[in-house]
Structure formats: C-alpha cells, structure tokens
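Below you will find the structure I want to go over with you.
Removed from the display is one protein chain of the complex; every other protein chain stays in position.
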Amino acid sequence: MFEDKLHEECGVFGIYSIDGEEVSRDIYFGLTALQHRGQEAAGMAVSDTKGTMGNLVMKKDMGLVSEVFHKDDLERLHGNIGVGHVRYSTTGGSTPENAQPMAMKYIKGSLALVHNGNIINAEELKSEQMHRGMPHYTTSDSEVLAYEIISNRVKAATIEEAIAMSADRLKGGYAVIVMSPRKLVGIRDPYGIKPLVLGKKGNTYILSSESSALTAIGAEFVRDIEPGEIISITKDGIKSDKELCGRKRAHCIFEYIYFARNDSVMDGISIHDARIKAGRALAKKARVDADIVVGVPDSGLVAAEGYALESGIPFALAFHKNSYIGRSFIKPTDEERRTAVHMKLSVLDSVVKGKNIVIIDDSIVRGTTMRQLIEMLRNAGAKSVHVRISSPPFLYPCYYGTDVPTASQLIASEHSKEDVCRNVGADSLEYLAVDDFAAMVNDLPICTACFTNEYPVK
Amino acid sequence: MFEDKLHEECGVFGIYSIDGEEVSRDIYFGLTALQHRGQEAAGMAVSDTKGTMGNLVMKKDMGLVSEVFHKDDLERLHGNIGVGHVRYSTTGGSTPENAQPMAMKYIKGSLALVHNGNIINAEELKSEQMHRGMPHYTTSDSEVLAYEIISNRVKAATIEEAIAMSADRLKGGYAVIVMSPRKLVGIRDPYGIKPLVLGKKGNTYILSSESSALTAIGAEFVRDIEPGEIISITKDGIKSDKELCGRKRAHCIFEYIYFARNDSVMDGISIHDARIKAGRALAKKARVDADIVVGVPDSGLVAAEGYALESGIPFALAFHKNSYIGRSFIKPTDEERRTAVHMKLSVLDSVVKGKNIVIIDDSIVRGTTMRQLIEMLRNAGAKSVHVRISSPPFLYPCYYGTDVPTASQLIASEHSKEDVCRNVGADSLEYLAVDDFAAMVNDLPICTACFTNEYPVK
Amino acid sequence: MFEDKLHEECGVFGIYSIDGEEVSRDIYFGLTALQHRGQEAAGMAVSDTKGTMGNLVMKKDMGLVSEVFHKDDLERLHGNIGVGHVRYSTTGGSTPENAQPMAMKYIKGSLALVHNGNIINAEELKSEQMHRGMPHYTTSDSEVLAYEIISNRVKAATIEEAIAMSADRLKGGYAVIVMSPRKLVGIRDPYGIKPLVLGKKGNTYILSSESSALTAIGAEFVRDIEPGEIISITKDGIKSDKELCGRKRAHCIFEYIYFARNDSVMDGISIHDARIKAGRALAKKARVDADIVVGVPDSGLVAAEGYALESGIPFALAFHKNSYIGRSFIKPTDEERRTAVHMKLSVLDSVVKGKNIVIIDDSIVRGTTMRQLIEMLRNAGAKSVHVRISSPPFLYPCYYGTDVPTASQLIASEHSKEDVCRNVGADSLEYLAVDDFAAMVNDLPICTACFTNEYPVK
Partner (left out) sequence: MFEDKLHEECGVFGIYSIDGEEVSRDIYFGLTALQHRGQEAAGMAVSDTKGTMGNLVMKKDMGLVSEVFHKDDLERLHGNIGVGHVRYSTTGGSTPENAQPMAMKYIKGSLALVHNGNIINAEELKSEQMHRGMPHYTTSDSEVLAYEIISNRVKAATIEEAIAMSADRLKGGYAVIVMSPRKLVGIRDPYGIKPLVLGKKGNTYILSSESSALTAIGAEFVRDIEPGEIISITKDGIKSDKELCGRKRAHCIFEYIYFARNDSVMDGISIHDARIKAGRALAKKARVDADIVVGVPDSGLVAAEGYALESGIPFALAFHKNSYIGRSFIKPTDEERRTAVHMKLSVLDSVVKGKNIVIIDDSIVRGTTMRQLIEMLRNAGAKSVHVRISSPPFLYPCYYGTDVPTASQLIASEHSKEDVCRNVGADSLEYLAVDDFAAMVNDLPICTACFTNEYPVK
C-alpha cells in the first residue's frame, strides 16, 4: 500500500545571486517545492563568491527538507551561491553519507555537486578512478561524477571545460548542477531524459528540476536547459556550450504521467495539460457507461478530471487521504494491513454507494493498491468499478534513474490484461496506448523504454 | 496564510479490549486518523486490567502522532485498556506538561483522562480545589477535571458515580474519556456540542471523537454517545447513565462545515453529505454564470463539488497543495510572504486562464488567504472570481473549545459584505445563511452562537 | 567493583539574593560542588521574588549537573531565589519524574522543595493525603513532604508555620529546603542526622548540604543549621524557629568517614581532620610493621595519610584511578570483570613491588573490591598486604537515607573478622572501633546505628 508506486530519484536546485544576496532560504523554499521528487534525504551547500576560496558550508541528512534544516542552519549556511538536493535513494544505500550535495576541496578550490538520474557507466568510471588511486567514501554515483570532474579539472583550463570533458564520457539520463567557488554550472543529458530548467529573479539565476520551484521563490521561468547543453552562470552572466546537443531526444514520459508537479511546465508542456489530455484520451479510447469518475489521490485526480470532461460523466472526490502518514509512520503489521489501507485512503461511502464507477490511476505497479481500493469501493456499495490507467502496461526496467521493481513484481509483465483485471477485482480494465502519448505531449520526443523495451541509449 | 483558519482543540480516543489484547497500536492508528483535529501534541496512557492496580504507562509530547511514538514506545506501552489524545492547544500554554492524557495515582488506584472541549467554569472549580489544598502542575483544564473526579471519588461508591457528580457541575462543551484501572468511561456534554462515538471490534470497545478512527482500526461504528450520556465500559460490557440527557441539544456546526473528516458520520449525519448540501445550497442561493467551480484545498473541495453538481458548472482542481509543509516548516519572513503563498498552494495556470471562476471555501476568518488566492488566480489569467463561502459570516467568539481570533481580527465583524468583497478583491461574495443549515444537517439542532450570538449555555 | 560502596541519597542547595541578582549560575556551581553526593539526577527551580506570584521556572533530568544544564537553560532559569538538588536514588524509582525539585502551584502561589534524607513515616502520611483526595504523580517521599506542607498551609498563617506543623509530624533524618514565592526556608531533622549549613555572600544567603558548595561560589560559611531548627530567609533577613531543637543529637558518622567532601566543615568538625584522626586511631590501635601505607582512592587516601603520620611508615600513592569512567560507561561483562578492575584502578607496580603494605579504605561493604585490589597488589609483587578500615564493621541497615545492601550482602554481618580477612586475601585485617569515633569527631554526638543497632529514632 505504502510502496506500490514508481519512484523518482531526486530533485536538484542551484542558485547564484550575482548581487551577493544570501541564498540559503531560497534553496530551502525551492527544495520544499521539489520535495515530491524525494523524501528520504535533503541537503544544501553554499559558498560566498566574494570570499576566500573554499568557504563552502554544507548540511545534509536523512529526512524531509523541514526536518533537516532548522532556522539556525539557514543562518549558518552563509553564501550567495549554492546547490540543494532532495533524494529518494536508488543507487547507493540509504545513508546520510550518500545524501547530496557531494562536496569536497581539491586543487582548484571547492566543488559541490547535485545530481538527478543515473550514470549507467558509473562502475566503469569508478574502477578507472580507483586505479588512479582515488579513494571512495560512498556508494553513490555522485561521488564518481565529482571525481571525474576533478580529475579533468587538473588538466582543463576551466571548470566548464572539465565538465564538458566529463559529460562526454557519461552514459545515462542525468541533470547535474556543479557549484565551484565562482560559478554555477548545469548539465542535462543529451537525450533530455531528466529535466532541468532555468529561472531568474532580479540578478539571481536559478537552475531547478522543475519550474514549480521557481514559482515557489517568486522567480520567473526563463527556459528549459536543452538536452546536452552545459550552461554556466558566472558573475558576467550566462554562457552555453551546446557541443553535445542535437542528438535524438527522449524525454522521460513518467515526468508527465506522474513524477512532476501538476503546476510545472517541462520542455514546453504543461504537466497539468498533459494529464488532462491523458484522461481525455482514455475516455475516447475506453469509454464506459458510469455514474461518476473518480481519481486515486493525488496523482490520478487530474487524469480523472480529463476523463470526466471528455466523457461528460461527473467527476467526484471519492477518497479521503490522510496527509499525516509520513516517513516516520509506524508500518502496520501484516495482519493489520487489511485495515491499514483505511489509514492512508478512506472511501467516502455516500459518494460511491449504488454507483457505477470509473476509477483512474496513473499506473499499476504491483497491483496491490488497486485491489484494495476496489475492495473498499465495493464494500461501500459501488455497483461496478471500471479501472482506467493513464499509462500503458509497465513491462521493462528503467536504467535512467527511475526505481522500478524487478519484472517478477510487475503485475503487467507476468499477467495478461484480463488476468490483471481479475486479479485487482475490476469489472473492466483499460490502459492508455503508447501511441496516445503523441497527443498528450504535443509530439515531444519521449523515452518509452519501460513500455516498449526500446532504449534511447545502449 | 498558514494560520488563517479556525482551530479545533483536540481529538480523543479510548479503547478497552475485554479479551486482554494489547491496545497501543490501535490507539496509535486511531490517533493518526484523528490527527486533523490537533497537530501540536499527542499522547496515550494504557494499563492492564488484569494486572496490579496502578500499572499505568504513559507517553505524551509535542508533535505529530508519528513523531511522538516510536516502535519501542508502542511495545513499552503495555495494556488492554487505554486512552489517547491529539491536541491543538487553546486553553493552557503550548507545553509538554499541558499535553494529555492527564494521569495520576490516587486513593482508588490510577486515573487517566483525555478531553476535547472547554470547561467554562474551570477557573471556579480550580479555585475551590486549591482552597481544599490541592496543588496544580499545569494550566490545563483537564487537570481541573481530573481533580474534580478524584475529589468526588473519595465520597462516591464507584468511579461512574464520581464522574456523574463531577459532570453535574461542569459547564461548557466537552467530550471526556476517563480510564480507571478496570473501567473506561466516556462523557459527552448535555448539549452535544462536542462529538463522541462508540465503536466495536470483536470484544473490544472504542470511544472516539470521530467515526473515521473506527474505520482506521477496522472497527464498526455502533452509535453516537448521546448528549449528556455517561457511558461505562467494564469487563461485563456497556452501561449507560442518561441522567443528564434530554436537555436542548446544540451540536457544533463547524464540525460539519470544517473540523470533522469527510469520511466521518456524526450524530447521524454524513460529513461529506452535509458539505455537498452546503455547496448545493450556495448554488441555489447565489448562482453565478461561470466557466468552472473550484474549491480551496482541502476543506473547500467538497462544497465546491456540491456547487458544481447543483449548478451544472464543471468542477475543476485549480490548486496544487504542497503536503510537505508541516509543523516544523520555517516560516517565510514578511518580505517573502508574497511568494510564500505559492509554497503551500499554487495555481494550475492552464486550468484558470481566461476563465470565469467560482471559488468555494468553508469560511473567511481574517481574509488574508482569500485575498492572496484571488490575486494568484488573476495573475494566472482568470477573467472573474466569484467567492462563495459555505458558512455565514463569522462574528462572535466561541466558548466551547474552538479557537477564534478576537473580533477585531475577524474581517466580517468589522466590515460589511461589500467591504469584505472589495478587500479580498473578488467580483462577488456570498455566504451561506444560518437558515440553510437546517437542510444541510437534516434539522439536527445546532449551535450557531458564532454567527448569531445566541449561546446554548449561559 | 563499580557499585561496592555505600551511597548517600542527595545534596540540597538553596539561595536567595535579596538584592535581586540572578541565582541560576550559583546554583549550577553549587550543585557541581555537591555532585559527589548524587550522580543520577540533577535539577533546579528558580523564581523572581519581585515578579508576579507563580513565576517559577524549573529544569530537572537524569544525569550529572553538567549534562542536565546547558548555557541557555541557565539563562532561561531566571530569578533571584532558587533551590537545587543532586540525587542518588534510593526511595522511589530512578526516573526523571522522581528527580527534584518537586514544584507545584497551590492556593498560596508556587512551592518548590528539595530534600536529602528519608522520611520514615512517608507511607503513612501519603495514605492520609490520598484519603483526603490528593493525587500523586511520583513514588518519591519529596512529593509527600510537599503535599504535607501545602495541606497545612491552607490552615496556617505563614509558610513557616505550615512547615513547622509538618516538621512536627515527620520521622526520620532529613534536610529540606522549601522555596515559596517570597521566602527560602530550611529545616533540619531534630537529631541532626542530615547536614545543612548556612552561607552568605554580600546580601545573598545560601543553604547547602555542605560548606564545600559555599566555597565553590565564593560565599563564606556562617554556621550549621541546628538540629530541629527551621530557618527562614526573607527580604528582611533571617529568622529562626527552634521549637523542635534540643533533643538528643545523632549526626551521621558516615558523613565524616565517607560521604562529605574532604574540604567541608560539618557541625564544627573539619572532615579532613576527622579522617586524618581516623587514620591515626587505626595506627595506634592496629599498628603493623610495613614499608608503605597506601589508600584506596579517593576516600581511603586521607585516612592512609593519617595512618602514615602516626606510624611513621611512608605514605605512597599506589593506584592510578581512571577518572573517565562515569555514569554512561558500558559495564564489562562477567568474563571481562576480572580485567575490568584494571579499568577503574590500576596498580603502580614499581611502588608496591617487594613491599610490605598497609592498605586503608573507609569501609568494607561486600568485600569484592578489596579482594580484587589485594590480588592486584600481590600480582604486582607485594610481599604482604595488611588491611585497615577506618570504620567499624557495617552490620545493620540505615533508615535515614543511606542506601545499604541487605544484610545478606554485607560481608561483615555474615562472617567473622577472620573469615573476612581470609575472604579478601589479606595478611591481617583490623577495623576502627565505635569508641574511636569520640576522638575522631571531638565528642560530637553521632548516630552509630549501622554498627550497633541502636537507632536514635524508633
């Protein structure tokens, strides 16, 4: 119940106030707006571009942004340039050491790095580094990335050049922000698998996984970082290296389906619009006669709204969600699990009683949640329950940073649609087709490997 | 933005497993389901009815249920009878000492007490107790209540008799659960201002502020405790003393408008239904031509749904709510406040752009939130914004346990409806009328003192 | 090894700055100087005599004074009158609730109380209180004391009168300091079993268990509180009620032998002098030919010095004591115990090798420590080891606040002197006689019940 969802790895945030204003509070608010991307750990590193080299200050720990940072931390985290991170751990264990930023001192001063995504060839790079005599303290691929940059920096003229040399060797989907003593540099993988946007507030520049974090701090959205672009922000403004751009793009479709916040705009597409369109597409493709359309909170609600708009069937809120069940909530035992569903979501009986219901969710992973919800709906008197999923059946692993259960745990990879329908106890079950994505995201080139097994990178 | 809401004082929970099963986990899950009633402090006391007298164990502290209790606490909190509490502090300072349960040893063993509501004559009772030489450790009226019961218990034959003697003297709105070494006793004030329900799971009885906590632990709802009823649960089952019942009832209307959870049923009325009806009543009374109806999350959503159903105008989700902004979130400074609205709620631009909008909320207290939301809607391109409030203007203080700002802070008590409309920047503003409540709660007798200045108790 | 000692219950400290100076730091330093009297818990309560009634602030917790109080605590503990306490728990469990001060509000304002000693008739008084309907929160007899005073205060004209009424009913050995909103009152039991002294620094008065705490804060010693005296310090100075004085005195001899600090002066006797004299008396009575006299740190060192002075045998430091083994040190397992002796005390081999040794300690409780020390001395090459104990064999329990093992654990109560000598592996063993005390403490009347079974109170 609590874990039956795909997980994104992280959210990244970087900021540089050229006028020298303190940035720790903006990082705090920005990370809070990215908290949905990772709730296991949070961290930030800041430094003062006008101060002596290596004046970097950092705090990172397990927990939510509001648990990790206290008021005195924000005061202590003095500086006008900084990076921040929220983490849901996939690669590397779930320990404070593996939290980000990854920060260190080296020959050219200090370096702090935050990173969303997955470097496919991290082990290979790590092995090379170790053979050059470099020790490792963590099991995270962010350390590998940082060491790669440092190693190149010894030979390169500038940090940007070192980052470009490193980026050239990286395989995978990633968005990285590097803070050097005087510069903030962002990189996005050449396929654009992971998102990264640029914002601006006065003379302060911001890089962020999502535009929602810009809104949160009162900054305006400038543009998406292009796939393959290396963007460098210095006291003289913005500079771009687009050497790596121009390849085939493959944006992660799950950002649009589930990961990103409804109020974000990503690569030109409003997330909310995409989800409404997904719901409409489902209604066109798999209409059913019903009394109400309901969504599984929070992620299924917008697609349900789209389905309702297209089908004309009224949209209803059918579930109450308990928002006090966080990281530290004591998990119910197995025998308590049946009733425990009611802890997180409870059915509003008077809404569903005697109704034929269309229920929309963004995906089916293991199927356990959907089975329990349908049982709850039936117990509350629903006459029929038709499941509509705003993505295709999830069949293949993701190598670019999304945490996917093994195939044997993916209900769709082991069972036919009919079996899944019966398994979750639905009256009917339909998925969105891969073809529907084109309309949903206005022909944006997307990565559909998890549905089709066709990976953009080998 | 963060505080512009009415506040309920508390949620209470009591449980007695006659078969001797451990109850601490059920209290934990039950309190989590009542968490919306108070997020400042939580506590529970349990004891073993088969053990020696006075084997009571307690834990209470500031924080959410999931912050106060850890796994080893639940193991240490051994017993088959117990009471629990979540607190939003009004009377008494915000300190761990004032958290509940209030537990002590006295001549007849131990006593633990939890309490929702306000004892109007607490100071008077306290003064009497002090004159009898009793020391006080807290500033909470729960201690006064406990001392009253103890004082009577010395003279009375049973704890129920002592409680009845005490209840006879209490003025105010309250729901109290008392745990003695062998009995669980619940009391509800004779007007029924504060709610209390009875549930059952096998041979285990539960008392709770709301039925939602019964669902959460897999128990069934049995009935509401009657106003004035003293219900006693012992190993021999349930017994009721209805000596104090039969007076004029006056249920708190704000439970139906805002405090209670959507999935609770209270004094025969489904909370969700009541809110749908409130929205419908608003639509009948104050219809406006518009493109969409939106609700202020979370409390305004259901009334918005009702308004949409009645008016035929489509219901839309227009706001994204950040659910990671809890008790420990660092408050934005005054200069950050403008942008800080975006932290908690952000507008989905594509939903509202170019639209004429009806926005529903459950109440206007200071007006600050509504003003900011309307500004956000207009910035996002809304053509017009019509405010509809699912309760009448809030004008008078509450003496029964709801935390109300002073009159000078209540926007409606100082300004005409037209002024308020202009102040919040709306195109039009309408409230629900006191008369509409009858339909909303099926003629249930309610307390409307905060709108009408007519108090049920003097 | 770690527990083979008698234990004193507590140290008390009270202070009143008539000129209105802050007292929390002096309480902190004073309690640190009394820390040897109890290391389990510490606490202080202060209030402002010029402020409104009931402005008392308190902190108490398990741990050393330096662990319980941090810098910000001392700032928060605002006031010019206060009481403090260090605790080694005997009566009442080892919990934070049982820590002192015991503080509460009652009809005449607030009251805080600290207490060293044991009220023999506490259970009887508690039962009376409970029958009057008073609840109890702790298992400590300090609560009983406080309730007794409060109960009397309702009838009495002044707090002093209430305390006198209470003292008249108390049986046992005790030193109590009571802080009311405007007064500091000290009481010492009529036999003078527990110590209490008066000090002065400018216009600030101090009450303390030992004069060492006066020195620590730069105050001068004024006089001992007389047995049975009730001393009251108000803004008008000092007043004494000696109604209860004049009975037979019976000072606890263990204060002189072991409990009190070497640099304290108690009832006219320098502790250091008394211990030197005890050593001299041992030398006169039980001289032995030896090469060196050594003492068991820390308590046996001074008596050893006295033995050396009298006998002419050179005094030597033969043990190194590890002063980093505190409350939180992880206890060695049983198999580690043999070597664990070396953790706390280690022998200086070159001092003892080939020597005939007289070893002095203040008492033998279970005998385990002495057996291990002698074995260590022999392993280091000692030729012979003669044990001399600066007190008589310890045979009977103490009812006045000293924590004594049960008779079956007292080696001397079950074995003859010869058996004990053999048991600990000594070449000879001699004790001080009860008769020798007269010379040691200049004929001060003392309580010798633990040696003679003759108790001053029935």
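Order of writing sets the labels: A, B and C. Residues in every chain begin at 1.
Quick note on the criterion: a contact is a pair of C-beta atoms (placed from the backbone, for glycine too) under 8 Å apart; a residue touches a chain by one contact, two chains touch by 3 or more.
These figures come from a predicted structure and were not determined experimentally.
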Chains shown that the absent chain touches, full complex: A, C
Of A:V46, A:V68, A:L111 or A:V144, the one touching the omitted chain in the full complex: A:L111
Residue of A:L64, A:A146, A:A308 or A:C398 touching the missing chain in the full complex: A:A146
Absent-chain contact - pick from C:I18, C:L348, C:L395 or C:A439: C:L348
Of C:H115, C:K171, C:K194 or C:R261, the one touching the omitted chain in the full complex: C:R261
Where the missing chain touches chain C, by residue: 25, 28-29, 32-33, 35-36, 39, 64-67, 69-71, 74, 212, 215-218, 261-263, 270, 272-273, 276, 298, 301-302, 305, 309, 314-317, 320, 322-326, 328-330, 332-333, 336, 338-340, 342-343, 346-351
Residues belonging to chain A that touch the chain removed from view: 104-107, 111, 130-137, 146-147, 150-151, 153-154
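To be clear about the criterion, only the chains that are shown with their structure count from here on.
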Apart from chain B, which chains still form joined groups through touching: A | C
Interchain centroid distance [CA atoms averaged], chain A/chain C, Å: 63
Residue numbers of chain B (touch at least two other chains): none
